[in-house]
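Of the protein chains in this complex, all but one are displayed in their positions.
Take a look at subunit A:
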Amino acid sequence: MAEKPKLHYPNGRGRMESVRWVLAAAGVEFDAREFLETKEQLQKLQEGNHLLFQQVPMVEIDGMKLVQTRSILHYIAAKHNLFGKDLKERTLIDMYVEGTLDLLEMIIMHPFLKPDDQQKEVVGMAQKAIIRYFPVFEKILRGHGQTFLVGNQLSLADIILLQTILALEEKIPNILASFPFLQEYTVKISNIPTIKRFLEPGSKKKPPPDDIYVRTVYNVFMP
């Protein structure tokens, strides 16, 4: 790529964090200097017709302005050999990513819940992860005994799952207690050099959402 991809989003995780993860895992440097902080900045993007559906995330890459988180993730994964070797592998990866994104959605929305609902939602996330999602991935890893979820190589499915596991562990530290394969998996994937670098201080990985982030989001997006 001639120019670095350019990310447009507030300065925090939200829906853009998955994109940061994938770019980092692929070893792609990206330009994230300008963060959306005001409504006016968003309006400027909207009025300039830079946002297909008037929404962010938006990533400028290869002469395109990509929107829709999934589409962005798919494009980057396909470009950087993170989407399997054929259509069947790609579809399996897609299925796993879709499932994980359902879980990640709860984490993304969590800071915007009423304080009274937030604790209840943490319990809900834990239940959903432990009862519905983790058993599936544990079974897959146990079943083939390989390091990665699909095709014996790193894919988008591994990156999004690791992102989700680590985000959940921030809220529920022992969430993987009953999942030995996922525990080992988490360590192995975290140690992949590009991902290890992303997990170190000073990287482009964003910290957990705080009050400043929540306020910024309201400033930028509320009508």
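By our rule, a residue touches a chain if its C-beta (ideal position, glycine included) is under 8 Å from a C-beta of that chain, and two chains touch if they have at least 3 such contacts; residues count from 1.
The definition used in the following text is that contacts and distances are computed from a predicted model.
A.B. asks: One chain is missing here; what is its name in UniProt, given the choices "Small ribosomal subunit protein uS2m", "Proteasome maturation protein", "Glutathione S-transferase" or "Transcription initiation factor TFIID subunit 13"?
C.D. replies: Its UniProt record gives the name "Glutathione S-transferase".
A.B. asks: Using the touch definition from the top, which of A:Glu98, A:Glu170 or A:Glu184 touches the missing chain?
C.D. replies: Among A:Glu98, A:Glu170 or A:Glu184, only A:Glu98 touches the chain that is not shown.
A.B. asks: Give the residue, chosen from A:Tyr133, A:Tyr185 or A:Phe198, that touches the chain omitted from the document.
C.D. replies: Here the residue in touch with the unshown chain is A:Tyr133.
A.B. asks: Take the complete complex as the reference. Which residues in subunit A touch the chain that isn't displayed?
C.D. replies: For subunit A, the residues touching the absent chain are 52-54, 62, 64, 66-68, 70-71, 74-75, 78-79, 87-88, 90-92, 94-95, 97-99, 102, 131-133, 136.
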